[in-house]
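A single protein chain has been removed from this complex, and every other one stays in its place.
Then we have chain A:
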Amino acid sequence: MECVVQGIIETQYCVIIMHVEALEILLQGLCGVKRERLRIHEICLKNGPNLGTVASEVRLLCDLEQSEPSWTVRHVGGAMRGAGADQISVLVRTIVESKVSKNVLRMFYTLGYKLDNELLRVGFSFRFNYRVANVIVARITVTVSSVNKMMKLHATDEAVPITPGIQIVQVTAPATAENYTDVAAGMQSFCEYLAPLLHLSKPGVSTGVVPTAAAAAASLMSDGGGTPLQ
């Protein structure tokens, strides 16, 4: 399972202040690691009308940043529900991933799955261990990416942004049934560092952009980032 929150950030407020650039500087300062470039072709498949007793959906992710593109099958399960889940500000959901060989798309088509949609995520990510009192509480990944659609089937070279000027920021961390409350608390505390630039909330809960973002971005751009976390 994983804990996840997401938000949006404007690519630029005006010609001078780039919010995404400011976020990158902030993350670089907080995480103390180099960013990784992100270019992922995401193919969403659904079972055909005669296959299976329930509707099912699976995502095939092709990492185009690698010299040899690598494929992963990802299944996103339902979100945790109940009073416990409502009390925490991050979404906890089941995720299963499997790295696969490159002909996996052909396999799912042969099995009776149909293409539902595809998109290209382009941006960057930071991966790091978030520590509280020198104890690792979460292995956090922050991705900042624009979502692009393809004008022709699988034509990733001709992708165009779905929402120009807006990038999606997603913060995730793997968790288990035993530790998800600690991981969620750690993530929540990390997200507070990003609060001047963007609102992060459970996926599906729209929070919009942050009014203080322009001032925060200007400040970050001038002082070169925050203080590294422990």
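The rule is short, and it goes like this: a residue touches a chain if its C-beta (ideal position, glycine included) is under 8 Å from a C-beta of that chain, and two chains touch if they have at least 3 such contacts; residues count from 1.
Going forward, contacts and distances are computed from a predicted model.
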item	value
Omitted chain (choose from "Mediator of RNA polymerase II transcription subunit 20", "DNA replication complex GINS protein SLD5", "Ribosomal RNA-processing protein 42" or "Alkylglycerone-phosphate synthase") - UniProt protein name	"Mediator of RNA polymerase II transcription subunit 20"
Given A:N47, A:S125, A:T143 or A:Q170, the one touching the chain that is not displayed	A:N47
Touch with the omitted chain, as defined above, among A:R37, A:K99 or A:H154	A:K99
Where the missing chain touches chain A, by residue	47, 50-54, 56, 58, 73, 75, 77, 96-101, 103-104, 106-107, 110-113
